[in-house]
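Supplied in structure tokens, the structure appears directly below.
What you see is the complex with one protein chain gone and the rest in place.
Letters are used for the chains, namely A and B, taken in the order the chains are written, and counting of residues starts over at 1 for each.
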Amino acid sequence: MKLSTGLTRRTFLKGAGAAAAATILGDLGFDLTPVALAAQNLRIKTAKENMTVCCFCSVGCGAIVHTSDGKVINIEGDPDNPLNQGTLCSKGQAMYQLTKNKRRLDTVLYRAPGAKDWQTKDWDWAMKEIAKRVKKTRDSSFMEMDEAGITVNRTEAIAQLGGAAHDNEECYLLSKLGRALGIVYLEHQARI
Amino acid sequence: MAKAMLVDLSKCIGCRACQVACKEWNQNAGEKTENTGTYENPPDLSPQTWTKIKFVEQNSGDNVKWLFRRMMCQHCTDAACEKVCPPKAISHLETTAVVIDQEKCTGCKYCISACPFNVPRYDAADNKAKKCTLCIDRISNGLIPACAKVCAPGAVQFGERSDMVKLAKARMDALKTKGVNDLRLYGESELGGLGVMVLMTAAAEDYGFPDKPSFPVSVNLWQDYLKPLTIVAGGGGILAVLVSFIGSIGYKHKQEGGE
Partner (left out) sequence: MGPTFGRGAMTQSWIDIKNSDVIMVCGSNPAENHPVSFKWVTKAMENGAKLIVVDPRFTRTASKADIFAHLRPGTDIAFFGGIINYIITNKMYHEDYIKSYSNASYLINPGYSFKDGLFSGYNDKDRKYVTDSWSYQTNDAGATIKDATLQDPACVFQLMKQHYSRYTPEIVAKTCGIPQAKFQEIAKTFAATGAKDKAGTLLYAMGLTQHTVGVQNIRAFSIIQILLGNMGIAGGGINALRGESNVQGSTDFGLLAGSLPGYNNLPDAAKHPTLAKYKESEVTKTGFTQNRAKWLISMLKAWWGDNASADNDFAYHYLPKNGAGFQKSGYTWIALFEAMYAKQIKGLLCWGQNPAVSGPNSNLETAALEKLEWMMVADLWKTETAEFWKRPGVKPENIKTEVFLLPAALSYEKQGSITNSGRLIQWRYKATDAPDKAKDDLWMVDTLYKEIKALYQGDPNAKFPAPILNLNWDYGQEPDSKMVAKEINGYTVADKKQLASFAKLADDGSTGCGNWIYSGYFVGDGPADNKAAARDTKADPGGLGLYPGWGYSWPLNRKIIYNRCSCDTAGNPWNPQKVLVQWDGAKWITNDVADFGAKDAATGNPITPDKTASAPYIMLAEGQARIFVPKGAIKDGPFPEQYEPVESVIKNPLSAQQINPAAKIWGADKDKLTAFGSKICPIIAITYRVTEHWQTGSMTRNLPWLTELMPEMFVEISPVLAERKQIAHGDWVTVASARGTVSARAIVTERLQGFKLCTGEPEVAGMPFHYGYTGLVTGGPDEDKNYSVNQLSPHVAEPNTGMPEYKTFLVDVRKAVT
């Protein structure tokens, strides 16, 4: 089993193993070759282990994402993580279907004013267009000083939401960019 | 050494991680379901659903109880399904698992009729009977079954049978001192000992288990006298007779609420 960077090898597979299992089955006197084959065919045997933390609630359960050639083949609890010791709940155990899912967005979409449906767009166009709107709205609403003459340098015409589903490093940049733009209507899931 | 699973219903919180873990490991599909006025779903075991939690509410005045029961193959030592299987597709392995060899299964459904717990399900898509394998691929490789691994409160345990019995007895002693009655270790001896023992805090029938799970006499009859005939004769005529025979003698499944 290959492991993610910097991690020690776990004793994930121990005990008899497939060959021994086949022998035991054979000793019972049945012709059990297909079952024995099934037993040998543990699909995570040569998988790479990638450590993650569940994306749902805030317990912070560790999970192992098993991949083969970069494709996810299994996800189960990380037995080393002291918080969950290999266990998960129904949601955490279903994380597998987040990546194996045809409903995931895989391209940039744009909805024009009054349009009844989406259009497919590319990243470069979308980011440039969003940037233009951010600038236009910020600049046309920007308040450098309030009625009392205090420097406030803010815009009250752009709102920013979100963050609880993100990594810390992303949250930090969301905070940094939002405040650098002068956004004060800045909220996320913690409020609700 | 015989292995066993212990399902300690006094610890089950009904989170159904076991249901999803079973689907994930076995790559069984999610089903389209409806809410029928209960949290319980899918409505029954199926070729795609090898385990499910049954939600049972009991009320006496202001006192509400919410029981959670796992439905799954109990992996009987005296496995009726194994006995009745004409092509010997079902085996009780030394690992404790009772497994249907999908290559050999002919879709005759005898196992379904014979099971005292109403577990195997017929899959019309490939004409095979399907059920829990006790994660035979995992346990043969030193891993524990997916449902045992995933269970957060530790309601599902897997290990040496003697250890599981000890664990259950200790838990029952502890619960007794807390004043919990109606304790039972179901499957310690039933049907030669179940591979999946269940620690209950209510009567077996409250959970929808038969109080005394029995190995139908006629199954013995089948095993010892009639099945050899089918193998020898191999003829369609005698089989047709026997299908109706099995149908008439098989364990009479009690209708369970909500199913």
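Simple rule for what comes next: a contact is a pair of C-beta atoms (placed from the backbone, for glycine too) under 8 Å apart; a residue touches a chain by one contact, two chains touch by 3 or more.
It should be emphasised that the depicted structure is a prediction, and the values quoted were computed from it without experimental measurement.
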Item to complete: May I ask you to list the residues on chain B that touch the chain which is not drawn?
Response: 11, 13-17, 19-20, 23-24, 29-39, 41-42, 57, 59, 62, 64-68, 152-154, 174, 178
Response to the item:
Residue list for chain A contacting the dropped chain reads 4-8, 50-62, 65, 67, 70-72, 80-85, 87-95, 97-99, 101, 103-116, 118, 122-123, 126-135, 137-139, 141-142, 144, 146, 148, 150-192
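By definition in this document, only the chains that are shown with their structure count from here on.
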Worksheet item: How about chain B: which of its residues touch chain A in the complex?
Response: 15-17, 19-21, 24-25, 88, 91, 93-95, 99, 101-104, 136-138, 140-143, 146, 149-152
Worksheet item: chain B touches which residues of chain A in the complex?
Response: 12-18, 21, 24-25, 27-28, 30, 32, 34-35, 38-43, 45, 74-77, 79, 84, 86-90, 92-94, 96
